[in-house]
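With one protein chain held back, the other chains of the complex are shown just where they sit.
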Amino acid sequence: MSINNNSEFKPKIVAFCCNWCSYAGADLAGSSRLTYPADVKIIRVPCSCRVNPMFILRAFEKGADGVILCGCHPGDCHYTSGNFYARRRMTLLFSMLDYIGVENGRTRVEWVSAAEGVKFSATMNSFVEKIYSLGKNVRLEDLRCKN
Amino acid sequence: MQELITRAKELLADGTVARVLGWKAGDLEYNPQPAFFTNEKELEEFVYNGFCGANLSKYMIEASKLEGKTLICLKPCDSYSFQQLMKEHRIDREKAYIIGVGCKGKLDIDRIKANGLKGVTGVTGAELTDDCEELCVTTLYGDKKIPYADGMLERCSVCKGKEHMICDEQIGESKDTKTGERFAKVAAVEEMSSAEKFAFFQKELSKCIRCNACRNVCPACSCRKCVFDSTKFDSAQKANVDSFEEKMFHIIRAFHVAGRCTDCGECSRVCPQGIPLHLFNRKFIKDINELYGEYQAGADIEAKAPLTSYVFEDVEPSVVAERSKS
Amino acid sequence: MKKIAKEALPMLYKKIAEAKELIIPVKVCGQTNYKVWTEDAEVDLDTLKTVKSAKDAFFPQSETLYTVKKEDKKLHIEPEALKNQEFVVFGMKACDVQGVAVLDKVFLVDPVDSFYAARREHGIIVSMACHEPEETCFCKAFGLDAAAPAGDVVTWMVGDELYWNPVTKKGEDLTAMVAELLTDADEKAVEAEKESIKKIVEKLPYSNLSLEGWNGSVLDEKFNSPIWETLFKPCLACGTCTFVCPTCQCYDIKDYDTGHGVQRYRCWDSCMYSDFTMMAHGNNRNSQMQRFRQRFMHKLVYFPANNDGMYSCVGCGRCVEKCPSSLNIVKVIKAFEKKEEK
Partner (left out) sequence: MQRIGVFVCHCGSNIAATVDVKKVVEMAMCEPGVVHAEDYPYMCSEAGQAKIQAAIKEKNLGGVVVCSCSPRMHENTFRKAAEKAGLNPYMVEIANIREHCSWIHKNMEEATEKAVILMKAAVAKVNLNTPLQAGESRVTKRALVIGGGIAGIQTALDIAEAGYPVDIVEKTPSIGGRMSQLDKTFPTLDCSACILTPKMVEANAHPNINIYTYSEVEKVSGFVGDFTVDIRKKARSVDMSKCTGCGVCQEKCPNKKTPNEFNRGLNNRSAIYTPFAQAIPNVPVIDREHCTKFLTGKCGICAKVCQAGAVDYEQQDEIITEKYGAIVVATGFNMINLDKYDEYAYSQSKDVITSLELERIMNAAGPTKGHLERLSDGKAPKEMVFIQCVGSRCADKRGKSYCSKICCMYTAKHAMLIRDKYPDVNVTVFYIDVRTPGKNFDEFYRRAVEEYGVNYIKGQVGKVIPQPDGKLLVQGSDLLSNKQILKEADMVVLAAAIEPEPGVRNIATMLTASIDTNDFLTEAHAKLRPVESPTAGIFLSGVCQGPKDIPETVSQAGAAAVKAIGLLAKDKLTTNPCTAKADELMCNGCSQCANVCPYGAISYETKLINDHGVREDRRVAVVNSALCQGCGACTVTCPSGAMDLQGFSNRQILAEVDAICR
C-alpha cells in the first residue's frame, strides 16, 4: 500500500497488542512478509485488559499521533474475559476523548487473532492512512515535549 | 433543624451514638462547615439550612475507624454516595446511624452573588422550614430579594430525586427542585464540532489551578494514595501547565470514578475556578446509560458496576465514531 | 494626580502593552484572574477579588528553572533566562501588594531567589483602591488601608474616571510613557472615595478581628493547643487555600521528562498535601491535623517571629470565599479567641 508521503509528517503510532492473539498475529504478518508502515511500534501486553487508559493518554501526551489496541476476538480471550473489560473501558475512554475534542480517528480497537496476519497488516495500513489524513496530534501533546 | 438537634441530643444521651456528624454554623450566614459534635453543648452550634451543601458521606471513612457509632446526616443525594462507599467497603454501615435529612435545594453563594450582589452580610429564607421560594439577601450595598432557584447549585436543578437510598430515620421535608434535564449540557457539547469541543474544554480547563479540591471532596475519590500523588505509577502531577496535563488529570479522574460516581456534584461545587467538572462525570454516566443500560451508582448495593461487568453483545469501541457528531 | 476616563482604559492598556507586558484581571469563563493582556481579553476591574491573587506575576505557579537536553550520552544544560523585560501588573489591591511584600521577605533575603528577584526588579505595580470592599475582607486587621494601597502607581476608580497617582520612580516612568492619555486631576474626588471606602471597611463583619495573642512568642502555647484537634476535622487536604493565597510561598521542584531530556521546574506546593516535604522516611507531618496546624502557625506565629512581627496573612479573604469546607484563617483566629475567653 502506498501512502501519500509528500509532507514531512512522520506519525508516531503506538500499537498495544495482546500476547496471545494480536502480537502473534503481528508475528504472522511479519513471517508472511505483509508490510505496513514503520510508523507503527508495537508494545506487548499480556491481554488487552492490561491497557490502562493512562497508557493511552500518556502516549498522546508524549507526542503519539495515534494509538491502537489489538486483542483477541470477543469470546476468544486467552483469559476468558479480559477483552470484554477492555472493550467497555476503551469505548468509554474513546467517547470521552471525542467529547473533549480529540479527533476520534486517532484511537482504535481491533480484534486480531493469531491466525490473522493479513488482518493485522491491513488494519495497520488503514490506521496509518487515517492518521496521515488527520495529521499531527496537536490537541493532546504536552507542549513541553516539543522543546 | 430544632427537631434534628433534639433527636441528635437524644441519641447522644441514650448512648446510641458517640458523636454527631453534621454542619456547624459559620461566622457568616452562608458558610456553615462540616463538623463532629460530641455533646449537647456543641450541638447548640448545629445548623442545617440551604447552605449545607457539603456531602458528609466521605467523612464517614474516618468516622468508621472511631469507637462507637456516628450519627450522620445525609441529604437524599448524599445517601447515594454513602451507599457506594459501603459497596466499596470504605465505610462501615454498622458504625453509622443515618438520619436522612430533607432537602429543598442547596445554595451556592457564588450564584447568589452572580445576581449582582456584593458584600453579602446576610441571607434569609434558606431554613428547611421556609418554603424556599425566595431569598432575602442583605448586603453592604443594599438589600435584594431573589428567587430561591436563582441561588441554587446547578446540581439541584437536575436533582436525582428526594428519596433517601439508605437511612435509619428521616427528619425534615423535601421539595422537588428539578427543573432541568441532567444531560442537557453534555448533549449540547456533544453537538459541537471537534474544534469547538476542544476550544470549550481548553478554555475551561485552562483555569484549573490543580488545587485537588475536586478530587479531595469527591466521595468516589477515596484512594489512600491518589495515582496523581503516587511515585509508583510514574504519573505524579503537581504543576498547572496549560497543556495536556490538566486534561489528563480530569479525564483519568473521571475515568477512575466512572460507574462509581453518583453525580453528587461536589466537584463542581467546590472548584474555586468554577469549572463545570460534572460535565466529565455526566458524560460517562450518559454513555454508560446509553450503551450498557441505565445505571445509577449508589442506588443499588448489589448491582454490577458497568466497568466491572460485560455482556458478549456489548458495542464495539467503533460506536464512538459512529455516534460522534463531530 | 492624573486621571483617565474609564472608557479610554482600553487605549491605556494598548499603550502599555506596546512597550511592556501587561498583566491585568481578565475574565475567562466567568472567573477573573490575572492574565497577560491581549487585544481580545475581557478586562475585568469590577471584580474586587481575582480567584488567584496577583502572586503569579512575580512567583508563577509553575516555572521552568532549567532544561537538560540529551544528545547521545552527553547532557546539555540550558538555564532558563531570567526576566529581563519590564512588565506591569495592573489593578492589584492593597492586600495583594502587601502579599508581595511578604514574598520579598522570603525570596529577597539571602540566598536571594534570582527568578523572583528578576521579576521584582522588572515588575511595575499599578495598584488600585478597593471601591467596594466585601464581607470576606479583613485587611484592616493587618493594618492595611484598602483605600490607599502601596505600589508604583496607585489608582482609584471613581465614577467614570480612573485616578492615577505615581509614587515611585518606576511609577513616574510609566506615567511618562502613557502621559498622552492622562490628564491632570485634583485630589478631591479621590479623597471622597477614600472616605467612602473607609466607612465601608468599618462596617465589614471581620474588620474588628483581633490578632491579639498571635505573635512569635506564643509558639509552644498555640502549637500544643487541643483546639487544633477539632478545628482541622472538616479539612479536605486540598490546596485551594494555599493556591489562592497571596502569600503562600512553598514550592516543589520536579523534573518533567520531555523524551529528549528533562525540564526541571518548580511549582507551588501546599502544606495541606499529604506528600508535602515528603522525605525518604515518610512524612515529617503525617497527620492532617499537623499539616493544618502548620499552615496557620506559619502565617500567624512562625513568620512574624522571623520577620519583625510581619504576619504572612494579608486579610484578602480568598480562603474565606474558596474553602470547600468553609474553613479559613478567620475561623481559626476566632476559635482561639473563644477558647481563651473561657
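Order as written gives the chain letters A, B and C; numbering starts at 1 within each chain.
Assume a residue touches a chain if its C-beta (ideal position, glycine included) is under 8 Å from a C-beta of that chain, and two chains touch if they have at least 3 such contacts.
Worth saying up front: this structure is predicted, and the values here are computed from it rather than measured.
**Student:** May I ask you to name the displayed chains that the omitted chain touches in the full complex?
**Tutor:** A, B, C
**Student:** Write down which of B:Ala25, B:Met192, B:Ala305 or B:Ala321 is the residue touching the left-out chain.
**Tutor:** Checking each option in B:Ala25, B:Met192, B:Ala305 or B:Ala321, the one touching the absent chain turns out to be B:Ala305.
**Student:** For the chain left out of this view, which of A:Asn52, A:Thr91 or A:Thr107 touches it?
**Tutor:** Residue touching the chain left out of view: A:Asn52.
**Student:** Kindly note down the residues of chain B that lie in touch with the hidden chain.
**Tutor:** 65, 88-90, 221-227, 230, 232-235, 256-257, 304-305, 307-309
**Student:** Please identify, in ascending order, the residues of chain A that touch the omitted chain?
**Tutor:** Against the missing chain, chain A presents residues 12, 14, 20-21, 23-24, 26-27, 29-31, 33-36, 38, 41-47, 49-55, 58-59, 62-64, 72, 75-82, 85, 89, 113-116, 121, 145.
**Student:** Touching the absent chain: which residues on chain C qualify?
**Tutor:** Against the left-out chain, chain C lists 72-73, 257, 259-260, 281-283, 286-287.
Operating definition for what follows: only the chains that are shown with their structure count from here on.
**Student:** Suppose chain centres are the mean of their C-alpha atoms. Which chain sits farthest from chain B?
**Tutor:** Most distant chain from chain B: A.
**Student:** So what's the Cα centroid distance for chain A and chain B, whole Å?
**Tutor:** Inter-chain centre distance comes to 36 Å.
**Student:** So the centre of each chain is just the mean of its C-alpha atoms; given that, what is the distance between chain B and chain C in Å?
**Tutor:** 30
**Student:** In whole angstrom, what separates the CA-based centres of chain A and chain C?
**Tutor:** 46
**Student:** Give the residues of chain B that touch two or more other chains, as numbers and ranges in rising order.
**Tutor:** Correct list: 241.
**Student:** Among all residues of chain A, which ones touch two or more of the remaining chains?
**Tutor:** Residue numbers touching two or more other chains: 142, 144.
**Student:** Which of the residues in chain C end up touching chain B in this complex?
**Tutor:** Per the touch definition, chain C meets chain B at residues 28-31, 33, 48, 51-52, 61-62, 132-136, 200, 203-206, 230, 233-234, 236-240, 242-244, 252, 254, 256, 265, 267-270, 273-275, 320-322, 324-327, 330-331, 334.
**Student:** Within the complex, which stretch of chain A touches chain C?
**Tutor:** 62-63, 142, 144-145, 147
**Student:** Which stretch or stretches of chain C touch chain A in the complex?
**Tutor:** For this pair, the touching residues of chain C are 67, 256, 258-259, 263.
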